[in-house]
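Sharing a structure here in structure tokens format.
The other protein chains are all here in position, but one chain of the complex has been omitted.
What follows is chain A.
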Amino acid sequence: MALSSLFAPLPLPLPKLPYTSKSSRFVPIRTSAAAAAATASPSFDLRRYWTSLIAEVEGELDAAMPIRPPESIHSAMRHAVLPGAGKEGAAKRAPPVLCVAACELLGAPRAAALPTAAALEMLHAASLVHDDLPCFDAAPTRRGRPSTHAAYGTDMAVLAGDALFPLAYTHVISRTPSPNPVSHAVLLRVLAELARTVGSTGMAAGQFLDLAGATALGEREVMQVLTKKFGEMAECSAACGAMLAGAGPDEEASLRRYGRTIGVLYELVDDIRSASGNGKMRSNASVLRSLGMDRALGIVEELKAQAKAEADRFADKYGERVLPLYSFVDYAVERGFELQDAAAKP
């Protein structure tokens, strides 16, 4: 089943790809040396790379949100973004890691991407805070502790989200090394990309479609919700990393496709794992109900192949620096390790 679906037409997992270049969306897996090395290579330890980045990103986030007056709002914002004492409520920080990895792939310093990486988490948290509100999902908990509205009240949660959006832009502007090496023009492209991604045609569209019950409809709708809610955030992460590193149009386009694919892949695997009782609990069981387990597993294989094909494009030019990209794909599918004990809890 999984194999045969590789040859079936793509289920439109990625509707409306902005840059569908020469090679069709359907790139057969190229067995390059780098790809083979990826799974076995001792030279790259994704877990270590990821864990160290979580610490760096959280350092940025912590410094960007000191408790100052009015204390209540700043404390609510910190609750939404940062883990508590003892790392309760810890998050995997996948968008920032993808952003930094894309930037480093192209040979630019990590410092160019870190502020944007932290901003991605602020935007992500802002949309989660609003998504958890009583009028939406009415989620009493998030990452194993009270959601922001449960802890601070609904009014404060609305305002905390409203304040996290602008903080993200402030952070990018004040902390990105600009105009050197990141020019103002590039900085503006990054800001526009962030805003578009969380806006009415991006994540907000995904939340809206989810709200409208699109996941109960069919494969097309399910994939659209996954793409809008999760694919676009990952695409934005990779694209911002690329821009900040001064990528050319082809490299940026390729990293966009890679990001979008891996974002959907990651989420779909999450849903499969939760449906089969082996991952964290999620309420998106309707995704699986709509697709059916067989089809879902088929799409996972297709997305995996697509993501690796995009990574392959960089293998010849960048050698070992492409290894993180391959490793993410494998991790997204296999979840070979736990990042933090707390992050893995429901």
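As a convention for this text, a residue touches a chain if its C-beta (ideal position, glycine included) is under 8 Å from a C-beta of that chain, and two chains touch if they have at least 3 such contacts; residues count from 1.
Heads up, the rule we're going with is that contacts and distances are computed from a predicted model.
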| item | value |
| --- | --- |
| Name of the absent chain as recorded in UniProt (options "tRNA (adenine(58)-N(1))-methyltransferase catalytic subunit TRMT61A", "Lymphocyte antigen 86", "Trafficking protein particle complex subunit" or "Geranylgeranyl diphosphate synthase") | "Geranylgeranyl diphosphate synthase" |
| Chain not shown: contacting residue from A:S147, A:S178, A:S290 or A:S327 | A:S178 |
| Given A:G199, A:G248 or A:G292, the one touching the chain that is not displayed | A:G199 |
| Interface with the undisplayed chain - residues on chain A | 68-70, 72-74, 77, 126-127, 130, 133-136, 154-156, 158-159, 161-163, 165-167, 169-170, 173-174, 178-179, 183-185, 187-189, 191-192, 194-196, 198-202, 204-205, 207-209, 211-212 |
